[in-house]
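Can you read through this structure? Questions will come right after.
Note that one protein chain is taken out, while the other chains of the complex remain in position.
Read from first to last, the chains carry the letters A, B and C; within each, the first residue is number 1.
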Amino acid sequence: MNNVDQPREHYLNADYGIKSWLLTTDHKRIGILYLLLITFFFFIGGAFATVIRLELITPAGDLLTSDTYNKMFTMHGIMMVFFFLIPSVPAVLGNFLVPLMVGAKDLAFPKINLLSWYLLLIGGLITLYSIIAGGVDTGWTFYTPFSTTFSNTHVIGAAVGILIAGFSSIFTGLNFIVTIHRMRAPGLTWFRLPLFLWSNYAAAIIMVLGTPVVAVTLVLVALERVLHIGIFNPALGGDPVLFQHMFWFYSHPAVYIMVLPAMGVVSELISVFSRKSVFGYKFVAFASVAIAVFGFLVWGHHMFVAGISVYSALVFSLLSYLVAVPSAVKVFNWTATLYKGSISYRTPMLYAFGFIGLFTMGGLTGLFTAALGIDVHITDTYFVVAHFHYIMVGGTVMAYLGGMHYWWPKITGRMYPEGWARLSALVIFLGFNLTFFPQFVLGYVGMPRRYHAYPPEFQVLNVMSSAGASILAVGYVLPMVYFLWSLRYGKHAGPNPWGATGLEWQTTSPPPTHNFHETPTVTREPYDYEALPEGGFDA
Amino acid sequence: MSEKITSPATFIVIFAALLMLTGLTTGIAYVDLGVFNPVVALAIACTKAVLVVLFFMELRHSSRVTKITVGAGLFWFAILIALTLSDYLTRWWPT
Amino acid sequence: MTHNESSVLQVPNLQSHFGDMAQQKESASFGMWLFLVTEIMFFGGVFCAYLVARLQHFTGFAAGSNHLDVVVGAINTAVLLTSSFTMVMAVHSAQVGRRRSIIFFLILTLLFGSAFLGIKGYEWHDHWEKHEVPGPAFHFDEPNIAASNAQLFFSFYFAMTGLHALHMVIGAGLLIWMIIKAYGGGITADYHSPVENVGLYWHFVDIVWIFLFPLLYLISRKH
Partner (left out) sequence: MWDNLPLFPAQASTLASRTDALLFFLLAVTSFFTVLIFLMILFFAIKYRRSRHPKAVPIEGNNALELIWSFIPLMIALVIFVWGASVYFSYASVPKDSLQIYGVAKQWMWKFQHADGQREINQLHVPVGRNVAVTLISQDVIHSFFVPAFRVKMDVLPNRYRTTWFNATRTGTYHLFCAEYCGTSHSGMIGEVVVMEPGDYERWLTQNGEGSLASSGEKLFRHYGCISCHRADTGQRGPDLAGLYGKQVFLSDGRSLIADENYIRESIVDPKAKIVAGFQAIMPTFQGQVTEDEMTELVAYIKSLKRMPLNVNPDADIPSPEMRRRNPEVQPAPGEPIKVPNR
């Protein structure tokens, strides 16, 4: 296991040319296609965020017109949620790693996997077309009757784009579930699976069971705009609150699609950089599944002031607190894993620390929003904006970047530059907190979300947030640069530079097209670092 | 994993049962049972669906994980209905 | 259920990333069932909306429902059930490897499926003639019934039967694909999971109708 056995042929150089990429069924190449695509969407969504933060530096709506501003936050939400965060960890890292981690040659349905990528591409292009053709101004939540009757922007285009991207997500989830059930290597029992697989499996359950509901809801919204049906239109006897039920049935669990795979990444990172098995493996594994199931029971907490019954609100609030428990269990277990470990401060570990910190704050502020009495005051304010950015950006994006650094040597065969990477992790952590922490205060003081102009007393907090956003932007551009740099100049990585235990580290870096030279057989428990040879890695 | 082949005779019996149930549910629709009209109609529909799933779709002979999957689908559908109704059915309760 | 490298070589129809045919067949079947579960949730969303709307506008929904032709609906149900029966016979023929009877039953299934769509189209046309299609031309005049509520019923009626018909059309496309595949000898006793999975899909679409028929046509007859 020395880092000199660079394989002669691997999945990257097995074939050349555009066609070999665009028609590939190799899950690793499709993972890279996803990486390119969602990075593109991320920077488009990021551009919208930049414009939003620039506008909010001053209280008056002086940079953009109201309509443009409304389109900006709508497109920021749509791009980031549906085209970046939901595919991020599962579609890039999951695609690359799930077959490797189960010791298979590919996902169960490679062609459907390629189809998923094309669906995301087509959905994204249709949505982009809607932007260029004039934009959408409904907010990413598409609340009726505004979206069905009153908005005269390109709602149908965006809805169709998201619908198509939704099928991409469904097929990815389906592929993961079948692969994990049917394609595990000999000896790889459920409780020997890396926690990354458990959490991706849990997320896949949500993709498969939740996405169809939002799909059909968006179909009904589109139909309502085209034809004269009024299922959500109060003027025709329909019910706008029903739309919210159906929308949040998916869109709340969608948060767990984003954060569960991220938790999986963090479990891997914490373990390998402490050189210890994750504390309470089974509890962490079952917590993932519990979050996936409970996550479906709580959507009503988005609607406490929307006109649902008081009793229903009670039920949803209570259930929301139940989902807090498995999340807390995970955080405690990660922390306990560090105890008596041998902790290394490599970049992925820094991201993992960042994740735990930010996710803890995001999760704990969720206790505020789930508390009925307080939610009345803070819902639809910047408090909620801050809360979900702590989970979705502070949580998911930190873990995604941590995972990218950790598996970068496996994906490309090269190491990233450690100094720059640590710097960027630090910049992102600081920039993030400066951007979003003031928004908690802003929200409780009373600034509603989606405001183009605001009363002057909110300015100082908004300026702090915008300043943080500029730091955050630098933090996000840095990895782009040094990852590209490392492709050419990075140090060659051996098969297992971190001394990790997963099956993906038992093959060469980058892996051959069929992943393993011979099908691996698993005889050990997960995270059994004792069994590894001493040294030989530079973690 | 040897394949179990069901004989066509079974399919004919099931098919006949499905047609009979269709006739039955249509007929009963014209009888006033009060609140039980929808109940009976949906009970018959569920019976028909179960026949199709077990025999035509051979769920009887499918793997355990497939059966669990179908159960999960129904369970999640029940969540959607139950929690949505938890709102609509209690809206007019006094506070 | 596990990977087995040794049996990879020289098995036709076996994709290279599977260990053996049993694993491939199991995966395909499980994948199809999982897809059908997503379809449960897809239709489940509309069913849920229908239930809520019917609770809110009971009288209008009952009146609208009485404008549907139960006899035609029942006949159409029988037609669709027949197509399910011929489908299951096609799968059976595939299991025992009778190529000509596979093709025969697949074509029958396609015919019954088309007949269903034809009858559905006739019903839609009838509603169009009677101005029962939601829109500015919608007309519904019954004492003590709010036309807007009846219109909402018809909105659901067209949305639900329309989505169902769309699934039927996709199913018909799959059937044609299977007929061509079987004609070319691609379906044998050893390898017939495509026909089985198309069958699963076809039966599922049938089940959706089994619920749509009472919900739309029957449960409001008497009131």
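Throughout what follows, a residue touches a chain if its C-beta (ideal position, glycine included) is under 8 Å from a C-beta of that chain, and two chains touch if they have at least 3 such contacts.
None of the values given here were measured: they were computed from a predicted structure.
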{"item": "Option touching the unshown chain, where A:129, A:190 or A:345 are the choices", "value": "A:345"}
{"item": "Sole contact to the chain not displayed, among A:40, A:118 or A:321", "value": "A:321"}
{"item": "Contacting the left-out chain in the complete assembly, out of A:12, A:57, A:441 or A:478", "value": "A:441"}
{"item": "Residue among A:57, A:289 or A:371 touching the omitted chain", "value": "A:371"}
{"item": "Listed residues A:45, A:212, A:240 or A:348, member touching the removed chain", "value": "A:240"}
{"item": "Contacts of chain A with the absent chain, listed as residue ranges", "value": "61, 66-67, 70, 137-139, 141, 143, 145-146, 149-151, 234-235, 237, 240-241, 274-277, 279-283, 304-307, 310, 313-314, 317-318, 321-322, 324-325, 328-329, 331-333, 335-336, 338-345, 353, 356-357, 360-361, 364-365, 367-368, 370-377, 379-381, 441, 444-446, 448-461, 529-530"}
{"item": "Residues of chain C in contact with the chain not shown", "value": "57-60, 143-149, 223"}
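We adopt the following convention: only the chains that are shown with their structure count from here on.
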{"item": "Selected pair, greater C-beta contact count between A-C and A-B", "value": "A-C"}
{"item": "Separation of chain A from chain C, taking each centre as the mean of its C-alpha atoms, in whole Å", "value": "34"}
{"item": "Numbers and ranges of chain A residues touching at least 2 other chains", "value": "181, 209, 213, 242, 245-246, 249"}
{"item": "Of all residues in chain C, the ones touching two or more other chains", "value": "26, 30, 34, 37, 40-41, 44-45, 48, 52, 56"}
{"item": "Interface residues, chain B side, partner chain A - complex", "value": "65, 72-73, 76, 79-80, 83-84, 86-88, 90-93, 95"}
{"item": "Residue ranges of chain B touching chain C (in the complex, touch as defined)", "value": "1, 3, 5-6, 8, 11-12, 15, 18-19, 22-23, 25-26, 29-33, 37-38, 41-42, 44-45, 48-49, 52-53, 55-57, 62-63, 65-66, 69-70, 72-74, 76-77, 80-81, 84-85, 88-89"}
{"item": "Chain A-facing residues of chain C, complex", "value": "1-5, 15-18, 23, 26-27, 30-31, 34-35, 37-46, 48-49, 52-53, 56-57, 60, 134-136, 138, 146, 148-149, 151-152, 155-156, 158-159, 163"}
